[in-house]
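For this view, one protein chain was removed and the others were kept in their places.
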Amino acid sequence: MSADTAGIDTLRLTAEEAAGLLERGEVSSAELVAAYRAAIEARDPELHAYLHVTDDEHAGDGGGVPIALKDVITTKGVPTTAGSRILEGYVPVFDSTVAARCKEAGLPLLGKTNLDEFAMGSSTENSGFGPTRNPWDTTRVPGGSSGGSAAVVAAGLAPWSLGTDTGGSVKQPASLCGVVGLRPTWGTVSRYGIVAFASSLDQVGPLAKTVRDCARLYGITAGRDACDSTTVELPAPVELPEREDLRGLRVGVPRELNEVDGIEPGVRERVQEAIRLAEELGAEVGETTLPRSVEYGLACYYLVAPAEASANLARYDGVRYGHRADLNGDGDLTALYERTRWEGFGAEPKRRIMLGTYALSAGYYDAYYGQAQKVRTVIKQEFAAAFEDFDVLLSPTSPTVAFPLGDKVENPLAMYLTDVLTIPPNMAGLPGLSIPCGLSEGLPVGLQILGPQFSENTLFAVGHALERALGFDFVPPRLAA
Amino acid sequence: MPLDPTRWEPVIGLEIHVQLKTKTKMFCRCENVWGEAPNTRTCPVCLAHPGTLPVPNRQAIEWAIRLGLALDCEIAPRSLFHRKNYFYPDLPKGYQISQYDSPIATRGRFSVPGPDGDREMGIVRAHLEEDAAKTIHVGGEGGRIHGAGASLVDFNRGGTPLVEIVTEPDVRSAEEARRFLGLLRQTVVELGISDAEMEKGSLRCDANVSVRETGETGYRTKTELKNMNSFKFVADGIDAELARQVELYEDGGEVVQETLHFDPRSGRISPLRSKEQAHDYRYFPEPDLVPVEPSPELVGRLRDELPELPAARIRRLEEEIGFDLALGLVTSGRDELFARVPGDDRRATANVLMNQLAGAGVDPARVNADELAKLIAARDAIPRAAFDEALAASGDEGFTAERYLAEAAITDEGEIDAVIDRILAANEGQVQAYRSGKEGLLGFFVGQVMRETQGKANPKVVNERLRERLRA
Partner (left out) sequence: MAITREDVLHVARLARLEIPEEEIGRVQEQLSAILEAVGKVSELDLSDVEPTSHPLDVVNAWAEDEPRPSLPQDEALANAPDPEDGHFRVPAVG
């Protein structure tokens, strides 16, 4: 058991406990920050979960529980790179809405966490600044793209963090790092100041050690923002879950989300145990089906997201900020654009930009992008039908536990498959919570809890009850020693 | 140079961009102003910093609907914004937010009065979009685009709301295009939504031009004439392009679809280098914005608020003063003053308003109509210079016609006679010549008298008195 500065055990301390310490005056916010900085100094060199750690001036002294933000979340005066060389050295002159809300809530900023470049990836290996390692096993990936945000929570380098989730980028790394992660209903958390990947899918979500911490952070960040036209007010305030049973709850188990090829046996077993546990807690469990959502979801996603990305990443042109190629005085504007962008972007963004450009280009729009937008309607309808019979749906979050670094780097399609279970609900704008539900091969397994739009309070209630019953120990054994 | 109408018929469609004079930009709340220091009206949104998002300007949306209604368009119950993707330094996001297949207003008509009655021009659509930034070319030879060393970008204008209006190919001559534009400009000004000044770029016009043989029903290949910045250049450019196309056909050639630039100084037409060689804009619905669904109540209110439009007023005035003056008064915004100026000689009044008053640069809104009427009534009784001077002052605070007439004119015939006597005595040779038949010398004597009186004598009286004296 490791005790850090001022007796604060950052490996175990939850945000709620930290808030309690602050409230009772047992520690100061500055002491908390110092404890996490010490932990970062001790453990981040081997993990590389942070891209930037703030100094006192930029951390702020709001007096609350400190936080880490994924480096796609714009922070005024603090470098924001989106994990890309093309934004190296960029220092924003404004705050994203979520960063501003964290500031208003008094949360000091510990630093900016590593990610797959422009949030494109599932392992954090696509970072332009080197990969992050999984705190449970440093030969393995933390998942992605919010791998840094998941790893800092798992390794006690921040009590909680914010990530972003487009195809599963909060839920999947939460699963692989043994922490809790929420992908909220699209439109409930402002995207203003979130470096855009795929606008109709991107959503900011909290990562923490407990469901209650996630709910707290969601409450701080969610709600209509005048700077984001696509946001709405929450229909009901966020409720911190308390109940420890699931009586009266209808739990659906979508066959395809639980049986698709590639789900590891150990993952399937832990999830089935969790489903049985739900039944023991009083839930009514039944089977349901999402035939086309799972079969076509991935293909749909890999058309919609790259298409939107191809436009969202057009602004990186070396004119107003970021990397600019050196033409040595030889070359026109087009040469400047083409070289700047080729040098500045890594392989995955370039691949997706080209894919998306192709899917939108004359003659292909209807067959690719247009068709994908229709598939999206089908997916929405299938989920809507399932939610007529069930309050929540359960499945694994990721088909596998954390995989070794380098395993899928050369095979983009294999990497894309790791999101096969998180993508379908995301296409429909649905919220999803991932909680750890046990170990397979000594590595965490995540349970995905899905609900209809705006059902976050239900997800928190289910997640909290299961979390209590499961009693998962979120401290990686190799760090607890 | 007009075409031979028995052989060739022009087919012209117009695309007009109207800059809205909202207080703020289309998608951010930076001030929408002109002439400020570069990059002082910008923010993270209009500089397209990572993560920023557009928020539409409610006023711009209402004004686009108002313009759509003035063009007799159907207002879409649901319209969408799209991204139009291309790279250019004046386009910070790498795409322009525009409307593509579901614009805010469609299928309208704009009635253009002409000397031979009205012509209805079909309106395909009117849609909202954002303007590009301003690029200045520096270095290199000549300063124009070609050969320039670098460009400097100022994003102050970037993001200004624009309504783009696209007409059917219903325009049949350069003159008609000019008339259409003049009327549209005035309409937009009266709707209170734009300055619509071509010189400042707040009204811009492109023309799609083709010709066909008279009686032919299909359309031939069209060319696009870009960025003509005055009504005259639009007309001149269209004429030059029509002539070029006819010559091509008559020489057995073919017209190629291309974008052209008209140089008003040389009158020459040349191909324009395109922004995106492939012309593949990859439009798709803007995911950062939600659909616009104006309520029937909003559209109804905006329809009720529409003023009487210029075309209707031209038709009313035409009977009284003829088409040209009616068109001139209405499209210059002077018909309101015209209606206020009393007096029986309506054509004379219209002429004064259209010519002298316009020439003097007087703001018609500031003119006291009754005083102006007195001035116009006395116009034959006072020297031209005096009349012009009075007109120029007619917009001034507290202007009265009497004071000017009194100050300006020598009306005492005795005073004039004395001057005439002096002039005749000093020019005996010319007097002899006149009396022996060189009557053309009258002008010489008039000129002398007018100079002597510093232009204050009534030229009509001078003429009469001189003739009488020289007869003696």
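A and B are the chain letters, set down in written order, and residue numbers restart from 1 in every chain.
Everything below uses one rule, namely that a contact is a pair of C-beta atoms (placed from the backbone, for glycine too) under 8 Å apart; a residue touches a chain by one contact, two chains touch by 3 or more.
These numbers were taken from a predicted model, which means no experiment stands behind them.
For the omitted chain, the shown partners it touches in the full complex are A, B. Only one of A:I67, A:L336 or A:A465 touches the chain withheld from this view, namely A:L336. Interface note: of A:A105, A:A299 or A:V409, the residue touching the hidden chain in the full complex is A:A299. Of the candidate positions A:S190, A:T210 or A:S229, contact with the unshown chain belongs to A:S229. From the options A:G318, A:G463 or A:P476, the residue with contact to the chain not on display is A:G318. Against the chain not shown here, subunit A presents residues 89-91, 93, 185-187, 200, 226, 229-230, 232, 292, 295-296, 298-300, 302-303, 310, 314, 317-324, 327, 331-339, 341-342, 345, 350-351, 353-355, 357-359, 361, 367-368, 370-378, 380, 412-413, 416, 427-429, 453. Seen from subunit B, the chain kept out of the figure touches residues 22-24, 29-31, 37-44, 47, 55-61, 78, 80, 87-89, 135-137, 139-140, 145-155, 273, 277-278, 280, 282, 284-285, 287, 289-294.
By definition in this document, only the chains that are shown with their structure count from here on.
Subunit A contributes residues 72, 74, 80, 82, 87, 90, 92-94, 96, 191-196, 198-200, 226-230, 307-308, 310-311, 313-315, 317, 319-321, 333-334, 337, 357, 360-362, 365, 369 to its touches with subunit B in the complex. On subunit B, the positions that touch subunit A within their shared complex are 44, 47-56, 83, 85, 87, 89, 92-95, 151, 153, 280, 282-284, 287-290.
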